[in-house]
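A single structure is presented below for examination.
Of the protein chains in this complex, one is absent; all others appear in place.
Just so it is clear, A, B and C label the chains in written order, and each chain counts residues from 1 on its own.
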Amino acid sequence: MADPMKIRTTVGAEYTEVRVLMVHPMETGQRKDSGGNLIPIHFIQEMSVKLNGKTVLEGQISQAVSRNPVFSFRLKGAKSGDKLEIAWLDNRGERNRTETAIA
Amino acid sequence: MNPFRRKTLAALALLLVPLRALAAWNKEAFGAKSAGEALKSLGIGASADSKDILIEAPQIAENGAVVPVEITSNVPGTRSIAVVVEKNPFPLVAKFDFSESALPFVKVNVKVGESSFVRAIAEAGGKYYTASREVKVTIGGCGG
Amino acid sequence: MKRLAVVLAAAFFSLPAPAQDAKKEIEKYQRMINDSSPAELFELEGESLWKKPQGPRNVSLERCDLGMGPGVLKGAYAHLPRYFQDTDRVMDLETRLLHCMMSLQGRSREEATRRVFGNEDKPSEMELLSAYIAGESRGVPMQPGTKHPKEIAAYELGRKLFFFRTGPWDFSCASCHGEEGKRIRMQDLPVLSEPASARPVVATWPAYRVSNSQFKTMQWRINDCYRQMRMPEPNFASELTNAVNLFLTTTGQGEPYRGPGTKR
Partner (left out) sequence: MKGALQLCMFAALAACSGLPEKKHFDEKDFGEIEALMMRDFHPRGSAKMDRIAPDALQKACNLADNAPSPEAAKALEAQQFSTIKFPSGNLMGDWKNGQKIAQSGRGLQWNDKPGAAGGGGCYNCHQLSPQEASYGTLGPSLLGFGKQRGTSLEMQRYAYGRVYNAKAYNACSQMPRLGYSGTLTEQQIKDVVAYLLDPASPVNR
């Protein structure tokens, strides 16, 4: 599957809700494939959310976050058109970065 | 691939992670086998139970692979929230640091190995506040 | 409508208190996984597949007629399964997609059905396309074909198959989906021969399954039920699977489609 990071923003009265959907297997290293051998550990470790270039949220996460992670955050004072940037880094050094404007 | 080789590969992979990373991933904390150890490695001291930490999670999850957890901290000045599933093999699930305009709120789907308490620990002004909810994990389907 | 209220009231009061809490908590779980579900990813992927030229003729599926005209997607899923003049058969979504893969794209049945059920690492074409096309019927009341003689015959056949007990464990579909308020382990079992219980099911399939991070279709659902009934494997897109699908969808007709759903 391609790796689109699907971001949806909803501007509300008190805050803007940001919902991000990432494509990642988040393997725990305990799971076996159909051949019966262990699938190596593989998960997103770090993620960050930037608003207009400034980091507003940094997360350290683990293989205990579900596959195809879905996060929701709330930003105060963000208005439509503001630049939102979400990035992640996994334990194999793979990265993904997606930029979007707040709806 | 035998377990020994997989372990060394995993360890190697960790070394490759560039030093200047985002919030550096706390290897000890996430490798800790007990909640207490994990929090100590994060530098989190004793935490007071607080009703200002709200945890929204299903009491019964039909499947432990995806348990939605929503955490809100109403303690003023909250700068970080750690999420722990006490009975997981590695209890520390995630830690979020908030700054600038991000509110101390997060919603994330987590894996709960077996019925357990899900605990949130918030940090504000150098003090720690905590709350927890029990999540019962059940087996759906015909088990076959 | 009144009769429905009486039936529902009876069903609700008959549950002992703890079971009611368990039922409420499981419904909360379902609500929460629904609004934070990766199902959307499959819809996006399905859209690009719908437009992707494939097969010996190297054309996309965008001219495929799902019953409302070539390429018309809005509400098409909500009107399936139905009778199709060109093939003289009752067809559900996956059966119709297979027809278009063969007739438009020139692909062989063997190649197009080699991998109809995927896994969490690689969903199948049918799963991705079903996610996208079903999503295009959101809000449209489910209204399968119920008037054409072949639709009526398929419905009757589906109904008989639903109650037909055979195989080493003597099961029919009704063995599990036949009695109100029952469950397997913690899994509630809707009575699929009753409109009130069938509607929410029909309105949320196909669906993303959190337990194995896979997107599942109706053909898979019927296939996997027969596996657990200890029966041989039903042929993909066969008359039998279409009859069962039409019986279920007709029983649950009228509910606005609100899928693709997210399930256990």
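In this text, a contact is a pair of C-beta atoms (placed from the backbone, for glycine too) under 8 Å apart; a residue touches a chain by one contact, two chains touch by 3 or more.
Nothing here was measured: the structure is a model prediction, and the numbers come from that model.
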Displayed chains that the missing one touches are B, C
Looking beyond the chains shown, say which of C:70, C:167, C:200 or C:256 touches the absent one. C:167
Which of C:20, C:87 or C:235 touches the missing chain? It is C:235
List the residues of chain C that touch the chain left out of this view. 2-3, 6, 10, 19, 157, 159-161, 163-172, 175-176, 179, 181-186, 189, 226-228, 230-235, 238-241
Interface residues of chain B (partner: the chain not displayed): 115, 136, 138-144
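What we mean here is this: only the chains that are shown with their structure count from here on.
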So using the touch definition from the top, which pair is joined by more C-beta contacts, A-C or A-B? A-B
Could you put a whole-Å number on the gap between the CA centroids of chain B and chain C? 36
Chain A and chain C have mean C-alpha positions lying a whole-number Å distance apart equal to 30
Intercentroid distance (Cα basis), chain B paired with chain A, Å: 15
For chain C, jot down the residues that touch at least 2 other chains. 36, 210, 213
I need the residues of chain A touching at least two other chains; which ones are they? 66-67, 70, 72
Residue numbers on chain A that touch chain B, as the complex places them: 15, 28-29, 37-38, 40-41, 45-49, 51, 54-67, 69-78, 87, 89, 91-93
Which bits of chain A are touching chain C when the two form their complex? 1-2, 4, 6, 19, 21, 23, 25, 34, 66-68, 70, 72
How about chain B: which of its residues touch chain A in the complex? 1, 3, 6, 9-10, 13-14, 16-18, 21-26, 30, 65-67, 70, 85, 88, 90, 92-103, 105-111
